[in-house]
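Step one of this worksheet: look at the structure below.
Note that one protein chain is taken out, while the other chains of the complex remain in position.
So, subunit A:
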Amino acid sequence: MAVMADTDERQVVPHRRSRWSRTDTLRGWAFLAPALALVVFFFIVPVGLVVYMSATDWTLFGGFTAMNFPQNFVDIASDPMFAKSLEFTLKYTVLTTVILMPLAFFLALLVQEARQWNKFLRTAILLPSALGIASSSLLFYALYSPQVGPLNPILDSLGLMDAQQTILGTADGALWATVVLVVWRFTGYFMLLTLIGVQAIPGDIYEAANLDGAGRLRKLRSITLPMLKPTIAMTMILSVTGSLLAFDQFFILTKGGPNNETLTTVLLIYKYAFETKKDLGMAAALSVVVLLALVIINVLQLRALGVGRSEEK
């Protein structure tokens, strides 16, 4: 061991990486112990186990029965339900992101000045963020209900809906109903992220633009938008990765219905494990697919973000 016990007393290069003091190592790992325990027991082992389980026949009630790699993955690749869920998840992701981001951006610009009224507004828009997706979904489930909800009668009287249908009873209705709920729940959060970005732009740039006689739109296009690139990239990552993993809202509002028209991929994991197949091996294989897809997307997006940051300099 090349560990020096008395590095403190030596005057030479105290920051040399190769010289760790033994006490620091002991102290360091002692302080890391609680985090390490959490990471090992609830992260590393489950990641390893999901990969292992994905290569097995593992039934919900029977446990492990046999290795069968790569059968689960072959089954998934040719599974029409998987294809359908993937298509729907992507559609839902595009839809929420396309609505959520411009709306949040517009609201951030609207309330950016520090006035008392604006502070109230921000709080009002942000308030749904305190609620969980599950409670928001339950709330909207009641709002959309034909019995107590005000929305069904309104849509009916406007002639926007078949009199025999309910909002969640049609594929399009269920999709849009969920998008509205998610936009309500997340707009404030995204608005605040955008606002933080807007307020980080130095004011003198705008002053210089004013001197040059630039109008509002011009300032938006030439200053605000380019300077906000990293923020916009980050909110987009959050919206895309969040929507790709949608579960609570569909589990509660639609259970994937009607006719599996609103089945997301993560909801399919649950169904395969506990409802339709009771097959944990298959559900684990699907989990591995989702996990790999998300890791790849995250890495690509982080790289894109990194590029955005260095461009800014």
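The rule is simple: a contact is a pair of C-beta atoms (placed from the backbone, for glycine too) under 8 Å apart; a residue touches a chain by one contact, two chains touch by 3 or more; residues count from 1.
Basically, contacts and distances are computed from a predicted model.
J.: Of the candidate names "Aminotransferase class V-fold PLP-dependent enzyme", "Carbohydrate ABC transporter permease", "Acyl-CoA dehydrogenase/oxidase C-terminal domain-containing protein" or "Anti-anti-sigma regulatory factor (Antagonist of anti-sigma factor)", which one corresponds to the UniProt protein name of the undepicted chain?
T.: The correct option from "Aminotransferase class V-fold PLP-dependent enzyme", "Carbohydrate ABC transporter permease", "Acyl-CoA dehydrogenase/oxidase C-terminal domain-containing protein" or "Anti-anti-sigma regulatory factor (Antagonist of anti-sigma factor)" is "Carbohydrate ABC transporter permease", the UniProt name of the unshown chain.
J.: Identify the residue among A:Val94, A:Leu110 or A:Leu220 that touches the chain left out of the display.
T.: Counting the whole complex, the residue in contact with the absent chain is A:Leu110.
J.: Which residue from A:Gln71, A:Gln112 or A:Ser135 sits in contact with the chain not drawn here?
T.: A:Ser135
J.: Contacts of subunit A with the missing chain: which residues?
T.: Looking at subunit A, the ones touching the missing chain are residues 17, 20-21, 24-25, 27-29, 31-39, 41-47, 49-50, 53, 58, 63, 107, 110-111, 117-118, 120-121, 123-135, 138-143, 145, 147-150, 184, 186-189, 192-193, 196, 238, 241-242, 245, 247-248, 251-252, 266, 269-270, 273, 280, 283-284, 287-288, 290-291, 294-295, 298-299.
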